[in-house]
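Complex shown without one protein chain; remaining protein chains in place.
Labels A, B, C, D and E are assigned to the chains in the order they are written; within every chain, residues are numbered from 1.
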Amino acid sequence: MTTQNDLLLVTSSPHIHSPDNVPNAMRDVLLALLPALLCGLYFFGLPALGVIVSCVVSAYVSELLCLKAMGKEVRITEQSAAVTGLLLSFCLPPALPIWMAALGSAFAIVIVKHLFGGLGQNVFNPALIGRAFLLASFPVAMTHWSKPLDGVTTATPLGILKEATGQPLPHLSELFIGTVAGSIGETSAIAILIGGCYLLYRGHIDWRTPVSFLGTVFLLTAVVGTIKGGGIQYPLFHLLSGGLLMGAFFMATDWVTTPVTKLGRILFGCGCGSLVVLIRLKGGYPEGVAYSILLMNVVTPLIDRYTKQRVFGGGQSNG
Amino acid sequence: MGDIIKLGLFLMMVAAVAGLGVGYVNIKAAPLIEKQILEEKIRSFKEVYPEGDKVENETAKYLTAPDKILKEVNIAYKNGTPAGVLYLAETKGYAGPVTILAGFDQASGKITAVKVLNQTETPGLGAKAKDPAFQNRYKGKDSAVALEVSKTPPTKENQIQAITASTITSKAVTKGVNAAREHFVATFGATKQVKTGTVQ
Amino acid sequence: MLIAVISLAVMGGLFGIILGIAGKKFAVEVDPRVEELLNFMPGANCGACGMAGCGAFAEAIVAGEVNPRLCAPGGASLYEKIAAIMGTDVSSYEERKVAQLLCQGGFEQSKMLYEYKGVHDCHLALANFKGPKACNYGCVRMGNCSRVCPFGAIQMGSDGLPVINFYLCTGCNKCVVECPQQILQLVGVSRQVHVRCLNTDKGKDARPICTTACIKCKLCEKNCPEDAVHVVPFGNGTVALVDYEKCTNCGICAAKCPTKAIQKNAAISEEVLREIGIPKDEEPGCQSCGVCKPL
Amino acid sequence: MQEYLIIIVSAVLINNIVLSQFLGICPFLGVSKKLSSSLGMGGAVSFVLVLSGAITWVVRHYILVPFDIGYMQTVAFILIIASLVQFVEMVMRKFTPPLYKALGIYLPLITTNCAVLGVAIINVQKDFSFGKAMTHSLAHSAGFTLALVLMSGIRERMEDADIPESMQGTPIALVIAALMSISFLGFSGLI
Amino acid sequence: MSLMQEFTKGIIKENPLFRLVLGTCPALAVTTSVENGLGMGAAFTGVLLASNIAISLMRSIIPASVRIPAYVVIIASFVTMTDQLMHAFTPSLYKALGIFIPLIVVNCIILGRAEAFASRNSVLPSIMDALGMGLGFTIALGLVSAFREVLGAGSFLGIQILPESIPAILMILPPGGFITLGCLLALLNKLQKKYAW
Partner (left out) sequence: MSKATFKGGIHVTGHKELTSQATTTVAAVPDKLYIPLSQHIGAACAPLVHVGDRVKKGQCIGDVKNFVSSPIHATVSGSVAAIEVMEHPGGSFVPCIVIENDRLEEWHESIKAHPDPAQLSPDEIRAIVLEAGIVGMGGATFPSHVKYSPVEGKSADTVILNGVECEPYLTSDHRLMLEKSDRIVAGLGYIMKCVGCRRGVIAIEDNKMDAVAVLQEAARSNPAISVVVMKEKYPQGSEKQLIYACTGREVPVGGLPIAVGVIVNNVGTAAAVADAVEFGIPLIERYVTVSGDAVQKPTNYLARVGTLFSELIAQSGGTVGEVERVISGGPMMGKTVFSPDVPIVKGSSGIVVLTKPTGQSRTEYPCVRCAKCVDVCPAFLEPTSIVKLAKRNKWDEAETANVMSCIECGSCVYVCPAQIPLVQYIRRAKQAVLAGKAKAAAVK
């Protein structure tokens, strides 16, 4: 459009805007993931670095190629691909061959994100589908866990719980700090909590999702724990182990794939929580965070549809 | 009214002709199919217990009450005397029922072979139970001791190494073998001294 | 074997009779011509005819209520088939119409008032001082028409104005309804001469704003051999209008017009008017297996 | 009781008829664009599936088995289903035109919906009692409806998305089905 | 349309799987290996051929209101025959295709062809139609199964061509079927845009 430079600009109100934008938000998420990243690198060393780098690089490259191929404006400054890549690498075992990590990342970006129209339009959480894809494709490599720091093959806390192999369960404090086997970014509860709080503080995520998610898991496992006689230890063990915290703070809160209504987010969280407990206790896998969130992603459009808020001045039912 | 009868008659005719056709093919094919099934069975029996010269289905005799796992008990005769026992067992695997055939030698009290007949496990994972590599792990195991599945290379004689990432399938097969083994020991084991093992 | 044949035959007979009875008892009437017409309808359910889908249109044709040419996607071959079924003559159907844009104020021609930033929507841009162009009558150039055209017949040209592909346009009227400036009009395909400006201002006001505005000089009126074009009262002022009944496409007015507000198009040949292959709008569940049709 | 529960959970979640059994894909792809029509299709399929489940069970147990003509099963079953569908359609058209308007267009499709015959055959394969066969049919129709409704929710949302042109329509629906199916893997091993 | 065209249309222009998106269930369920895919295609072609011939021969005497039941009975009996013949002569293939042989009955394509083609055309075109559609379907199944077998099992026609650890098992699981078919459809859409058939 030709513009005559001396003309004033006419825009529609509002004429000012908060400094918040998509690139900034994504940068904040990356920042919030930093503690978990450092913990992962410290505990799992070079192999973890390899997985992380290959995931992120593959995500970036795939994003670039997709944008090019689809003739869209090549604009990857918003870094959502990096978030996807990083989050994917965080729920992979540290010793995964890096080509698998890269493949999973590319699958996440190409199939799950760009075939659906790109940023903001995907229905499923790309990182989690990436993980589920890898788990179903390479079950051997994806269930090979190593001890932090020394890299010896071992089982994860939930694996021990599920298989009842007789190995001792780790102490809660170990789970809190992260000196247990598990995926790269999930072992240290404290690091994840720091990141989660930062996102809450920055207003990028809504407290309802993590609270209802974790609350549901806590309540259900507390009931089971009481029946089994495990006491408070049992629900806490469930809260702190596996990818639960990572999922509750970073993945169940993904803007794109979760409900937009407040009530919807609570339902989403409760649904995730119930499914996690169902899968962990009754299902075939020791851990179910990824699947629970994915299953709730499937339901999200319906949740959104049936949890519309009441309009202001439209009757007194609570909104 | 006439129309309606006509419709009825027409469909009747079509159905009758169809029945005729199918019936005819069935008459021709049924014996072949039966033969096929029988041959298949004999082939399996041969694989699992190569030494017998005749196999009799004696399920009625040995399984008085219907069993949850064991479906058939076949006795293999060598020169007219019972020499081996062949069990058909069905257990629940990862994706559905797994049926196996397990052969035992009465003389040695050892497992002669195990063959997975039918399964619907995941290709590439549980479906590897059909691979000889896995089935051979049961060969020659002693019937007196309960078999266990281990994820790591076996350290004990009674351990069977699981198919990687398919513990469930491996356990299913082993469960079938163990059921057969117990029945074998209880029914035919008298001829041999029962060894004590670590039975879980 | 015998049992097989008998039992199957009995079942067949039974069901046949039941269905036969049901077919009689539960018969529902439909005019066979509607079904017949439906077989030929494009089935796009595009609404070009202004009705709720092809079914409604077929019923209306049978009832003699509508001009079959309203089904634009059907094209000439459909009109012939309809004529055959209905026992009428194709030539009695009204001439087919296409959309014409009555503004030529592109980037080069029109003066701007301000720079606009925001949603590209003609209605919205108009809310601010009648649009960024100084002219208050012309095309706002935000392309609403091109977005509503179900047939992709309108594209925004390099001068900012919509360009209508007459071979794709079906005359569905959607763009005409959408345009907030009411500068799109449906005109018979044989019409070649159009006054492409609807400003009602006096010449002295219009001239500085747009180089191709109608300046009410009346040269067209004076030169038309058929007395077919006139400057007539319109809105708050006057505009030049072609009387399409009288116009013979001679183009003299267009040649005389000093600002080239009047234009003569190249002829649109009816033969070239393509029958548009619109993909059938998938009925819910329709896999075009054909099972459902005659039921 | 437990057996029934297992049948239900297995049919709805683990071995979902569409997402892991691959039965009834055509209507699943075809009729999942709108929530309303997917509910309609779900309803229609459930109705026919349960009814035909019952009739085929009876026919099998009182005709095919006693006369030892099990090999006639496919022919007999499909005859039942096709006649049933057509009969239901006629009745509906006459007596409940609104319902017919809502469901009618789906009915002919059901004849060629593998799910209906598939479930009848699975009933036979698993040698279910009548009660279990009914539970199984009901659970599978619930599973079918569930998959269809979830799918349509997603597809309605996808209406706004700028999907690459060549992916639009069936291809993206298949990809959605794939990702749903991956998600449903989470239920594997539940029982 | 010439007979040749009746034949070729089913291969590309009106390919039942890729263009008409019919018969998706078997196309997804049995395509975990090329062998199964081709076997299914062959069985399907046989049934389609037989039913097209039969229905085209009977087309003038079938009353409209019991048309569909009559068609399905005819189709079903051919399917049952095929089923028994395969059981008798190709037992291993029979085992692999499992429930999907009886389900050929409800394969929408067959009824669709009966309704849309055989019931309106004489025998010869119907045969060509059946052969073309059958071939088209078989090729489509072959294509889908080739992708899935190579990517998911690392083998082709049972011959291992990739090392054990590389293939992504997902591809032979249900999701892999959906993805393969989806991507193939998209690819064909794209090609079609490029070189309009």
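One rule holds in what follows: a residue touches a chain if its C-beta (ideal position, glycine included) is under 8 Å from a C-beta of that chain, and two chains touch if they have at least 3 such contacts.
This is a predicted model, so every value here is computed, not measured.
Engineer: Sort by label and list the shown chains the missing chain touches.
Structural biologist: Checking the complete complex, the chain left out touches A, C, D.
Engineer: Identify the residue among C:21, C:56 or C:124 that touches the chain left out of the display.
Structural biologist: Looking across C:21, C:56 or C:124, the contact with the absent chain belongs to C:124.
Engineer: For the full complex, which residue in A:104, A:118, A:225 or A:273 touches the chain that was left out?
Structural biologist: A:118
Engineer: Where does subunit A touch the missing chain, residue by residue?
Structural biologist: On the side of subunit A, residues 7-18, 20-22, 24-25, 75, 78, 117-121, 203-204, 206, 255-262, 304, 308-314, 316, 319 touch the unshown chain.
Engineer: In the full complex, which bits of subunit D touch the chain not displayed? Write them out.
Structural biologist: 159-160, 162
Engineer: Contact with the hidden chain only, please: which subunit C residues?
Structural biologist: Residues 113-114, 118-119, 121, 123-124, 127-130, 136, 148 of subunit C touch the chain absent from view.
Definition applied: only the chains that are shown with their structure count from here on.
Engineer: Give me the step distance from subunit C to subunit E, shortest route via touching chains only.
Structural biologist: 1
Engineer: Could you find the chain whose CA centre sits the greatest distance from that of subunit C?
Structural biologist: Greatest centre separation from subunit C goes to chain B.
Engineer: As a quick test, compute the distance in whole Å between the mean CA positions of subunit B and subunit C.
Structural biologist: Centre-to-centre distance between subunit B and subunit C: 71 Å.
Engineer: Using mean CA coordinates as chain centres, what's the gap between subunit B and subunit E in Å?
Structural biologist: 33
Engineer: For subunit D versus subunit E, what separation do you get between their C-alpha means, in angstrom?
Structural biologist: 21
Engineer: What are the residues of subunit B that contact at least two other chains?
Structural biologist: 6-7, 10-11, 14-15, 18-19, 22-23, 26, 30, 94, 125, 168, in rising order.
Engineer: Taking each residue of subunit D in turn, which ones touch at least two of the other chains?
Structural biologist: Within subunit D, residues 26, 69, 71-72, 75, 79, 83, 86, 108, 111-112, 164, 167, 172, 175, 179, 182, 185, 188-189 contact more than one other chain.
Engineer: If each chain is a node and each touching pair an edge, is that a line, ring, star, complete or other?
Structural biologist: Chain contacts: complete, every pair touches.
Engineer: Which subunit C residues qualify as touching subunit B in the complex?
Structural biologist: Those in contact with subunit B are residues 1, 4-17, 19-21, 23-24.
Engineer: Taking the complex as given, what residues does subunit A use to touch subunit B?
Structural biologist: Residue list for subunit A touching subunit B: 139-140, 143, 284.
Engineer: Name, in rising order, each residue of subunit E that touches subunit B in their complex.
Structural biologist: Within the complex, subunit E contacts subunit B at residues 32, 61-63, 65-66, 69-70, 73-74, 76-77, 80-81, 84-85, 87-89, 91, 152-153, 167, 169, 172-173.
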